[in-house]
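Apart from one protein chain that is not included, each protein chain of the complex appears where it belongs.
So, chain A:
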Amino acid sequence: MIKAILIFNNHGKPRLIRFYQYFAEDMQQQIIRETFHLVSKRDDNVCNFLEGGSLIGGSDYKLIYRHYATLYFVFCVDSSESELGILDLIQVCCYFFKMLCRKKQMVFVETLDKCFENVCELDLIFHMDRVHYILQEVVMGGMVLETNMNEIVAQVEVQNRMEKSEGGLSAAPARAVSAVKNMNLPEIPRNINIGDINIKVPSLSPF
């Protein structure tokens, strides 16, 4: 089971939080702070597993995280999840968010081209809801729902199309709606084969 998914930036500002077990708001913030504290003091070339988050979980739980440029992606999981599998899953999620913003970059944020690394974060900031919707197709109620990329993209796309046909939430950001929809499918690996992704993350050049 995944107990929580936290995404925050290098300063500990939450960009997305998703708890699969209830914690009150102040507790959630405390967990984020604690997790940030634990994760941020670690070098980039150490392992991606971390024990000892005392607030969340307990001995059975561990934190599995990745650090991409300005963002930390942290999954809190128990022993029923495969450590390396979750690492790959994080990469998959990142892939999605990256796709999400690369498209947009072409559409309306060309200036951000220079600081591409930052795009990912900006995108998360402004479209938290969308990121949640993508995440919902990957993880549901703490369990991994789908790992087939094509399937995930297809489902997200259909739902966004539905939203568009309903006129969207408001007219103004309609241009953003198509972001996920326009994802270039051939660019996405057909299926997440855990073996294909190089798990030696630290040596992997980000993006």
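To be clear about the criterion, a contact is a pair of C-beta atoms (placed from the backbone, for glycine too) under 8 Å apart; a residue touches a chain by one contact, two chains touch by 3 or more; residues count from 1.
The definition used in the following text is that contacts and distances are computed from a predicted model.
Undergrad: Refer to UniProt and select, among "AP-3 complex subunit delta domain-containing protein", "NADH-ubiquinone oxidoreductase chain 5", "Cell cycle control protein" or "Protein YIPF", the name of the complex member that is left out.
TA: For the chain missing from the view, the UniProt record says "AP-3 complex subunit delta domain-containing protein".
Undergrad: In the full complex, which of A:Gln28, A:Thr70 or A:Gln91 touches the chain missing from this view?
TA: Reading the full complex, the residue touching the unseen chain is A:Gln28.
Undergrad: Even though one chain is hidden, which residues of chain A still touch it in the full complex?
TA: Answer for chain A: residues 1, 14, 16-18, 20, 22, 24-26, 28-29, 41-43, 45-52, 80, 82-85, 87-88, 125-129, 132-133, 136, 140-148, 151, 155, 158-159, 162-163, 166-170, 172-173, 176, 192-196, 199-202 touch the chain left out.
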